[in-house]
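With one protein chain held back, the other chains of the complex are shown just where they sit.
Should a chain be cited, it is by its letter among A and B, assigned in written order, with residues numbered from 1 in that chain.
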Amino acid sequence: MNRIEIRDESCKGCQYCLIFCPRELLQIDKSRINVLGYNPARFVDNPEKPCLGCALCAEICPDALIEVYRKKKGAVKANVRTPNT
Amino acid sequence: MSERQILKGCVALAEGAIAAGYRFYFGYPITPQNDIPEYLSARLPQVGGVFIQAESEVASINMLLGAAAAGARAMTSSSGPGISLMQEGLSYMAGSELPGLVVNITRIGPGLGGIAASQGDYRQATRGGGHGDYHLIVLAPNSVQEMYDLTIKAFYLADKYRNPAMILADAILGQMKEPIFLNPPPLVLPEKPWALTGARGKKAQLIKSLYLADGEMEQHNWHLYEKYRRLEREEVLVETDLQEKMDVLLVSFGSCSRMVQSALDLARSRGIRVGFLRPISLYPFPQQAVREVSREVGKVLVVEMNTGQMWDDVRLSLYPGCRARLLARPGGGIPAPGQILAEIENLVKAGDGIDESVHQA
Partner (left out) sequence: MALTKVFTRPDSLRDINFHFCPGCHHGTAHRLICEAIDYYGIRERTIGIPGVGCGVFLYNYFDLDVCEAPHGRAPAVATGFKRVLPQNIIFTYQGDGDLGSIGMSEVIHTANRGENITVFFINNSVYGMTGGQMAPTTLLGQRTTTTPYGRDFRTEGYPIRMAEMLAPLEGVAFAARVSLHTPTQVKKARKAVLRALDIQIKNMGFSFVEFLCACPTNWGLSPRQCIEKIDGEMLQSFPLGTYKNRQDS
């Protein structure tokens, strides 16, 4: 299964990732306040509509806190690449 | 080996800079210093250097800041109004501890003023000029030879202390021609491990003047303070010509000091015992020398082409109880040796004791 990891101790709860996740797999964790004083974002996968590994959440996260792991198929381009020069 | 030549002051200064290994000029035209950029725009490409005519003095000083941060010996030159525009950059350079040379071929102010020689920028030069608690290293030549020699010295001091330096000259020194020996000292460029050249094989480095954390800025200011105290202890440059049992001590700097030297010869030919003290480093000011000699003499005549700026530094340095006078001439005129002689004679006649009076030349 594709998945993401959020460094939620550094999350400021801006909710950009929630807005752009096409599967609505992100939510604000109201049960917890992190060390910065925010309710952080939380990833909750849904077996019915699982994570696409599309990395839109990581792309929009302004604090660069999301890492994306994907079954290796090169359909969706993300930011980990090797230089072509 | 050196060769005697006849050069203009501005050209001698430019050659001094090149002898000091400097290869980057940034500047904006302003009278009366245009001989420097015009000469360097032809000369620098011959020695593999870079000449940029910047869009303003504000840009010039910041290009200088960048070149200095990259580790190069770099320079800009200007005059009064342009130097005023550079004060922001100079403050940042002092705060960031970046060396560099700024040449001020002064004109008369305030405002657009006029283009004749003046010493009215003394206070701006020696007090820092921009915001914050800092000084420039300020050297004041009084001959074409010194335009060359002190420029080399200024680069050396700027690098040694990681602080911007200034040559404070004026239209007379910039424009006049004199015989000069171009005697370049062996060029030894200092290591600059702090310079930014890219983090290749070393930790990334930072040059900044912003210190926001609690107490950081205070600590930084004390660090700068220590540097300036060290400059005052170790780098004072002063020329003296003293006699036994002097009647009067003459204090003057830059182009004006040459008139004073003529007056000194006249006075001595009339049997007046006159001493002469010329601050070459205006910052650090030769406080100790003024104090010691004024203690011996008791009567001091300061001659300046302004309404009394170095006058403040002399009065701060005087031995208590001395009688001091200022002969001042702002506005482009030069105090004539005869006027200075008359003032020397007046001062000789005056009694002892405190008198700090200002006289127009």
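Operating definition for what follows: a contact is a pair of C-beta atoms (placed from the backbone, for glycine too) under 8 Å apart; a residue touches a chain by one contact, two chains touch by 3 or more.
All figures in this text were calculated on a predicted structure; none of them were measured in a lab.
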{"item": "Among B:Arg4, B:Arg200, B:Lys245 or B:Lys349, the residue in touch with the chain that has been omitted", "value": "B:Arg200"}
{"item": "Residue among B:Leu64, B:Ile83, B:Leu231 or B:Ile280 that touches the chain left out of view", "value": "B:Leu64"}
{"item": "On subunit B, residues whose C-beta touches the chain left out of the figure", "value": "24, 26, 50, 52, 54-56, 58-60, 62-72, 74, 88-89, 92, 96, 196-201, 204-210"}
{"item": "Subunit A residues that touch the omitted chain in the full complex", "value": "2-3, 10, 12-16, 19-20, 36, 38, 53, 55-56, 58-64, 66-72, 76-81, 83, 85"}
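Note that in this section only the chains that are shown with their structure count from here on.
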{"item": "Whole-Å separation of chain centres (CA-atom averages), subunit A against subunit B", "value": "61"}
